[in-house]
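Questions regarding the structure given below will be posed in turn.
With one protein chain held back, the other chains of the complex are shown just where they sit.
Then we have chain A:
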């Protein structure tokens, strides 16, 4: 069970309090109506599934309800860092 530091609460808490919410840094296209079906399909469905470092979106669901980003190694489960939305990671996935 992961031990996750919530950057909003400033505390490490058990995984039970959190929900993963998919890949981080997926931005909704600014003008969806100008997207082709292919572009929209890629935004909708295509996600990375790396064995190694990955940027993920999490929410402190049973805590402050705030979303935040996490850089995590999907193989070792090591959490490299957590950072707030709008911030950029200092450890970058390949």
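Just so we're on the same page, a residue touches a chain if its C-beta (ideal position, glycine included) is under 8 Å from a C-beta of that chain, and two chains touch if they have at least 3 such contacts; residues count from 1.
In this section, contacts and distances are computed from a predicted model.
Here one chain is missing from view; checked against "Aminomethyltransferase", "ABC transporter permease subunit", "Suf C, ATPase" or "3-oxoadipate CoA-transferase", UniProt names that protein "Aminomethyltransferase".
Checked against the full complex, the one of A:9, A:61 or A:93 touching the unshown chain is A:61.
In the full complex, chain A contacts the hidden chain through residues 1-3, 14, 19, 21, 27-28, 31-33, 35, 37, 40-41, 43-44, 57, 59, 61, 65-67, 75-79, 85-86.
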